[in-house]
Every structure is written in C-alpha cells, then in structure tokens.
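Note that one protein chain is taken out, while the other chains of the complex remain in position.
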Amino acid sequence: MRAYFSAFRMRLRLETQYRGAMIGGILCQLFFGIILVALYRALYAGRPQPIPIEHVTTYVWIQQSLFRMLTSTDVDLYDKIRSGNISYDLCRPVSMYWFYYFRAAAQKLMGSLMRGAPMIAFAALLPRGWGITAPDSLPAFALSIAALFPGFLCMCALENIAIGVTMRTLDPRGISGMLSLLMITFSGNLLPLTLFPDRWQAVIRWLPYSQLLDAPIRLYTGEYAPAEAVWIIPMQFLWAAVLMGLGMWLWDSNRKRLIVQGG
Amino acid sequence: MNTIKLYVRSMGMLMKSHMQYTSSFILQMLTQLVMEGGEMLAVILVVDRFEKVNQWTGGDLYFFFGMMSVSFYTTEIFARGITGDFPSMVRTGRLDTLMLRPRTIFFQVLCSGTDPRRITCIAVGVASLIIGSRMSGVEWSVLKALALTEAVLMSCMLILGLFLIEAIFSIHSVKSVELVNAITYGGRSACQYPTDIYPRPLKILFTVVAPFALTMQVPAAWILGKPLYGWPAWTAFVTPLSGAAVLALMIVLFNRGMKYYRSTGS
Partner (left out) sequence: MSYIEVNGLKKSFTVKKKREKGKLFREKQIVEALKGISFSVDRGELVGYIGPNGAGKSTTVKILSGILTPDGGEATVGGRVPWQERREYVRHIGVVFGQRSQLWWDVPIIDSFSLLKDIYRLSEADYSSRLKELSEALQLEELMRTPLRLLSLGQRMRAELCGSLLHRPELLFLDEPTIGLDAVSKLALRDFLKWENSEHGTTVMLTTHDMEDIAALCSRVMVLGHGRKLYDGKLPELLEKYDTVRTVNVKYDAAHPELVLPEGVSAEWNDSELSLSYSPSKLPTAQLLALLQDAGRISEMTLQPENIDHLIAAMYKEMDL
C-alpha cells in the first residue's frame, strides 16, 4: 500500500513543477471556453432551446476547467512502453495496475486542480449567460461534488485501459487514439451532451463516458434532480468497478503474455 | 526552379521514410479519419439541433467546416516541419545541422517534415464542402472555383504564419507552447464557424490579428451568395491576400528571431 501512496505523492509533486506551461495552458483553455460560449450564444440567439443558455455555459466552463482530468497522460510511461522497458516494471512484486493507477490519479488531480481553480474563479466573474452560474440548490452542489469522486475513479480507470491497450499495440496513436476520441466526444467535451439529439442522450447517459463529468455537471445545474442521485452515484461506482476490472484483466493478460514470450 | 525541385525531392524522401512503416501508417490514417469524422459530427449535431445561425444555414456551416478542415490539414501535410516538428528540432539540436547548409532556415524546416496521414482528414473536409455546397444550392462557376482555391491557399498561408509564432516562441526557448495553441488550434475551432456570429472583440481578433474572416469568410460568403456587409464581388478575391501578408510578416520575424537562436548545450 505504501508503494502506491508514494507513487501518488511523487507524481503530485512533479505536477506542480511546470508553472510556465500551466499559465499558458490556463490562458489557452480560457480562450477555448470563451469561443465555445460565444458560439452557443449565437446559436441560441436564433433558436432558443429547452435547456437554458446559463446551463450550457456552465457546462462549457466546468468541462474546460477540468480538461486536464480527461486529457493529461503520462508521457514517461508511454515512452517506457515504446522502448519496451515496461517489461521490467510488470514483473515487480507490487501490482503495477494500482501503482500506475495512483500515478495517473495524482497527475489528473493536481493538473486539473491547479488549472481548474483559477479558471472556475474567472468564469464565475463573467456576467450571467456568459460564465458559470451558481448551483441549482445546496443539495445539488453537495451531490455534484460527491459525484465527481466516482467520476474521477472512472477517469483513471479509463486511462489505465488506454495504457493497457497501448502495451498490446505499442503505438499510442492507433487504437488508444480512438479511445481518447470516444472519450472527448461522449464525455461532453466536444459538444455538451445536453445538446446531443434527445434520442441519443437516452443511450449516451448510460455510457461510462458520461459518468466522468456530465453526471456531476447535470446534478450541479439541476438537470438531474437531487433525488436522482440515488441511482446516478451508485451507477458511477458500478462503472468504476467494471472499468477497473476490465483494466486489471487487460494488464494481467499483458503480463502473462510477457512471461510466455520470455520478455 | 532549383528550390521547388529540392522541396519536391525532400518531400519524396520523407514519404519514403513514412512508407518504411506501412501498417502503422495505415492504422494512423484510419485513426485520423475517425478523429476528423468526430469533429464533423459535432457540426452535424449542432446543425441538427439549431438548424441555422444568423443568416447561415446548415449547408453553409458544412461549407465553412470543410474549408477550414481542408486548409488546416493541407498546411499540416506540406509544412509539418513548422506546424509540428519545430520545437523538437530546437530541443534536440537538429536545427543546428540545418544552419550548416546554404539555404534559408525557413525553407529547410519546410523541407524537413510532412504528415501524409492527414490526407484522410482532407477527405472529410472535401466531403463536407461538397455536402455543404449541395445543401446551400451553390451554382459553381469558374470564378467561384477560383475564389475557393484562392481562399484555401491563402488560409493555408495564414495558418502557416500563425504556427510560425509558435516557432518564434520556441527559438527563444519559451515553453508556453500551449498559449500559442490558443491562436492556432483555437483559431481553427473558432473559425470553422462563420466569424461574424462572434462578439466584437473576437471579430476584431479574427479580422486583424488572425484574419480568417478575410481569407475564408469573405470569399465563402460570396460563393454562398451572401455577400458580407454588401461588399462587391471583387473583395472576395482581394481580402484573402491578407493570408500571404501575415505569412510574409511572420517569415521576417522568424528570420529576425533566428539571430537570437542560442542552440543547445554548451
């Protein structure tokens, strides 16, 4: 257990190092946020939708603020996989799945906190209909924060699945590239899931990708009533368990393959 | 003449290198296809829900998306050295070796990278252009085809010029690459929609600083039969030239920046 915790701590510290890149990243993400908000406002001006624009802009800002949670990846690890050095790691006596799970968790947590906090503060200062609105109610707020946790677990589990696939294919730009595309699309980063066709939404909301940020955001804006959290949060945990199981199976079979091939 | 021949030969050589890894190359081409398809899906879903924005119909929006997609990825194919590889060339010292040769640095960097996988992205863009022009009922003429060609060409130059900003940043070993991405990738995301839907500050940004409005929107508006601000037809051929102007300016700044290049190591 201590090994996992120290992996987590090491990665946390590493993430706080690149301050210059972080400021650049925040400004870039702010710019993207403003463009998206302006776009949806223009679209709304012509044809208002049942979901109020304030909810859409809130959606956009939370997605942009926590962008790093979705996209930050462990470059060192991918280099290790490509060079084949990962085989040494896989044969160590601790569970490498959890070792790298905690590393990814630290990276995603720190990356999104350090960038997300200033961005949300900025978005909160914007006028209504441009920025982030207050939560629908106090319970809605509390539940959305609570729902972020299993969403985060799902996120790290998905990351480990992508890594597991890359260990197979050795090329991060192939299948795992497509996995990340699926994630960007169906997590609501490309376009808020609330703006997807209604019939699609009936399906998409059950996918693991909407557990990451979409479910917490909908709880926050009141799209999901607080009472619905009774089944939403358990579903998130269920998905987290399923994704972890899938990832562990993948890593384990990779390890066995390595042993069979003799490294 | 020699310069063009050298560029063509360099590209041929790079293609040869890419073809050494055929299966990975094909897989990556497919990935690119799916990714650009995903980008287009977002536009399709927007059109599905909102149908139009200001005076622009769904078909118009596909047309804009196609123009941006074709321009952006054409630039990536022919100038990958600038749009992708340059920061690593600075970091690894490969730029040093280019400085030892009797050609301009800008030209040599152009010659040292290509990204042929993007051909599938261009295919998506072309499909979107065709769908868009059908839906909007564009009646094609030689002049309109010329206007479109010029618009794409000039947008490529503009995009290249914007990526040169990133290159200039990395000469001075500034690591805020993400910040510069705001203007390149951010510009692409924003300007795959008509820029006149945005509030005034963004409009000014995309007319004066990164003039996609001039290289893309003015000609597109004329082709789609919705002249901007009632401007006459010839403006559709004149305003895109701003793309070449931006590129020229950036090349001058790039060359000046190279004077301060400090190489790596001791």
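Think of it as A and B in the order they're written, each chain with its own count starting at 1.
Rule of thumb we're sticking to: a residue touches a chain if its C-beta (ideal position, glycine included) is under 8 Å from a C-beta of that chain, and two chains touch if they have at least 3 such contacts.
Since this is a predicted model, take the numbers as computed values, not measurements.
Asker: Please output the residues of subunit B touching the missing chain, sorted low to high.
Answerer: Touch with the absent chain occurs at residues 2, 5-6, 9-10, 13, 16-17, 20, 93-94, 96-97, 99-104, 259-263, 265-266.
The rule is simple: only the chains that are shown with their structure count from here on.
Asker: Which subunit A residues qualify as touching subunit B in the complex?
Answerer: Going by the criterion above, the answer is residues 18, 20-21, 23-25, 27-28, 31-32, 34-36, 38-39, 42-47, 49, 171, 173-174, 177-178, 181, 184-185, 190-191, 195-197.
Asker: Quick check on the complex: what are the subunit B residues that touch subunit A?
Answerer: Within the complex, subunit B touches subunit A at residues 24, 27-28, 31, 34-35, 38-39, 41-42, 45-46, 48-54, 174-182, 186, 189-190, 193, 197-199, 202.
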